[in-house]
Structures are given as structure tokens and as C-alpha cells.
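Quick one: the structure is below, questions incoming.
With one protein chain withheld, the remaining protein chains of the complex are depicted in position.
Each chain gets a letter, A and B, in the order it is written, and its residues are counted from 1.
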């Protein structure tokens, strides 16, 4: 069974098929649910609300059985390694494991040693492929494609596992990526051009704000909430200078009054909650693909 | 979809219909379960066994899907607000949210801003409507009604979210409410007459004991366990002076040897575990009502 570790591993064709499939789940639901008991383990070693629950909802909507692993009550407390824990879950019947872990690249030593499908739900400052896919779906729903679009990634670029994936894949799909944020948090290895915050706001079709990853900083107090908001946040004033049709995105959880003015979170441009909604259908498509299922018999078969 | 925040919001007619419906679930079960995947989120920010699990059992008996939110592993750890967390769950597909929270009136700023049904499972020292409903069902099963009954609420009146609701609604339904307990814990705003503990015990048809809410006191050590028991507890001796047909109730968890002599917890008068049993069917009725479902096609349709 295939793993989903980062989008770098997937062909553009596969990405497009996953988006098509997610849209189909959104439009028509999963008409037939799985009948045999198929188990998926959810292992979240870092806090999560939307990723964890959107995977759980996706699993249940497909008729899969979720096993919710909790770090604090498991044998990892007795020193069991992640590999051994996954081998256990594999023996108990899990066909896939959805994992969020603070260690970047946690899956590297695992991927060739397990017979279940590993789905990376966020590894440290590394990747977060299902988030990138739902971002792509959100953009595609808005603009029907990616070619010629300008997408601004703004904020804590260096610690964000979303920024890198999004910048890479959007560039590959034909969008122009522009980057903006405090120089201390620049990430030179990303594709894209650095511009001022004002230029980013005024030229982007998609303003993709990034969360300040305070839990990944070593207490480097560059900003107060207010000084960050004034320097790099989407203020009420900046929003007015966005292009007429431009939209706002944020992977969330967002800090109100920091990356974005609280009043803008649900404004007409905001697709922030739409992103979460799309997340369920993206994760249904990922699980169907990873498990080799074919949930609804219909014309656009998944031929991966 | 309607919220269930406190019983004050419900008409007597709606309360009666919920009781009838709960009795029907108890007598005949939920013959048809929901087929479409419908999600209900359970968010317990304070410890709970019976309320949390009786909602979960009720959900599963109706064929609903439970999403069990855990504060300690969610993005509330990253500072996400309750409103934003609920908006996430709404976007992921939750149609109702069952919430227990330490903050009294936590739902006030939420109720007009969400499209899911909010079900208050206890807010600080505020309300606990599903507990009051199951108390009503327990009394109704015993006495076939409320008119003319004398119900004594005894103990920590001021900090109890059960006492207030029960006193209000029982009065409305025609019962006489008498109150007893340490003067420091009196709650002058409740309907009902204060009487001595001895008069309460001897004249009540229902002796409704209340838990000492030590987690809501600021270390005010008015009593030891033993002195409370002697002063306001249901001792073996006091039980003998209850009316022949009178019953004992307690919202639980009870402190054995404090509010009630340990030997009386399961005595012939006690309806304490019956209350818990009724709690499942009450919560089935609440969920059916809140979600606008109609589980069993039968003569007494819910016409709310």
C-alpha cells in the first residue's frame, strides 16, 4: 500500500486525481460504505483539532473503523518505540496509520519496514501533505486551476510545514509564489520571490497567511502580538487593498488579532472555514487511495 | 436547529414531550437507527463519567457518530477559542455539540453564531438541563406526575447546577419545593421554602440530595465529612423517618458517608442508579429533538 509522506512523492497526475475524487465526495458523498471492518489507527503525538477530527470524520464517512491512539495512555509510556507501536497496530489489523509527530521526517526509518500505509499528518517543521491538498482544492474551487495565479505565503515561513509544501507544489502546477514575512523567519530553500508585505497583499490572488508556530520557536520574542499584526498581519486596512477577487486562506488555528484581524476571519474573502470543510473530502480521497478502495462505482475511476 | 441550554427556554409542553419520548425509548428502544452518517461532537472540559458516557451511549443507540473531543490533545492547547473550535467541528460535519464547561453561561456568546445545535451538559454552577430532565422522568415514573408532590433539595444549593433547574421546573410543574442545607450555601434566588433538615426528611416525597461541589469552593472548610453527614446527610437514622413511599435521589457522583450513608446508596428507596439508567433515554430524546430526527415511526410523533 502506498504511503503519503510528502507531496514531493506524488505525480501531478495523482494529485489531480485526488482533487477530482475529493470534489466527487463533496458533491455526492460516499454512497457505498465499506462493509468489512477495516481499521485505521490515528496517532497524534502533537495537539490537533481539525486534522485529527477531519481524518476521523473521513474514516467514518467511508465506513472505516478508527483506532484513536493516545500517547499518554499507551506503552510509549513504557519506552516502546514508534516502529514497535506501529508493528503492534499492524498485527492488530490496522491497514493505515495517520500520524502527527513533532520529529521532522519521523517516517524515514519506518517506510520500508511496515505493511500498513503511513499517512503523514504533519511532521515537525517538515511536511503536511493533506493540508496542502486541501489548500489546492480550495484554490481550484475558486479559480478552476492554478496557472497564472499569484499566491502569497505570508508569515512564519521557516517553521511552517504548510508553507514549503504549498510553495513547491503550486510552483509545479504553474502558479507564481511570492513570499513575505520577518527576515528572521525567511526560508531560502523555498521556491518563490520575497516581496514586501504591501506588495504581497496588493498583487496576490490568494493571500495564504501562516500561523506563528510559537511552540517551535525557542522563546525568540521578536514581536508582541500587536507589533506582528502591524508589521505582517492582515489588518483591516490591508484587506482593503487586496485585489477585488482575491481570497484569504490560513491553515489554522489562527491567532485572532495577530496574523489576521479578528473581524476578517469570516469576511466575504475568507476561505478559512471552507478549507476545513474541504479537508474532510480530501482525507476521504487520501484514505480511499491509500487503502486501495473504490468506494462509489462511477465513471471517474481512480486509476493510480 | 434548537439549542438546549437551560430548561427555562423550554415550554412545559416540550418538556412533557421529551419525557414521553424518553419513556418510549426505554420501553421499546430505537427500532430504526439513523443510516446516514450524522456526527455529534462531545466536548467535556470538566471530568464526567455518567453524563459523558450516557450521551455517547445515546448517540450510538440512535446510530449517530460520536466525535470525542479531548481538551488536552486539541488545538485549545494552542490557544484556539471555544467558538473557533466549534466552527471547526461544524465545518467537519458535526450537527450538534454536547458541551460541559467550567464557565457559567459559556454558551451565551455562541448561541446565535453557530449552525449546529448546542446541548449544555453542565456549565459551571449554572444549568444542567439533561440532568433535570432525567430527574423529572424518574419522579414521573414513580408518582405519575408532579402536582401536589413535595420535593426536598438538600445540601450544597448554591454551587449546584442541578438544584436551581430542578427547583424552578418542579415549581412550574406544580410540585412544592423545600430546601435545606448549611446557611452558607443557601441560594436566596431559588423558588422554594427553607426548612430544617429534619422537616425536609420527614415531609418530602422525594429527598433529592446534592453533591458537595468541593471543586467549586475556595477551600472553605465548613465541615469534615463526618460533621456534614451528621448535620445534613441522609444518615441511617434519618432514612427511617422518611415517609413510607418516599424515594431518595442524587445526581451523583455521591460521596459515600457524606451526603448519604454508604448503606443507603442502593437501598429500596434509592433511585440513584435508576436516574443514571433514565439518563440514556432522556439523552436519546434530547438528541432526536435537537437534530430534528424522528427515529421510530409511531403514534406519538414529536410535534415540537
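Operating definition for what follows: a residue touches a chain if its C-beta (ideal position, glycine included) is under 8 Å from a C-beta of that chain, and two chains touch if they have at least 3 such contacts.
All values reported here derive from a predicted model rather than from experimental measurement.
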Listed residues A:27, A:91 or A:189, member touching the removed chain: A:91
Residue numbers in subunit B that touch the chain omitted from display: 33, 44, 47-50, 52-54, 56-57, 60-61, 68, 70, 72, 215, 252-256, 265, 273-274, 276-277, 279-280
Interface residues of subunit A (partner: the chain not displayed): 37, 39, 41, 65, 67-70, 72-81, 84-85, 87-89, 91-93
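The rule we apply is simple: only the chains that are shown with their structure count from here on.
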Centre-to-centre distance between subunit B and subunit A (centres being mean Cα positions), rounded to whole Å: 40
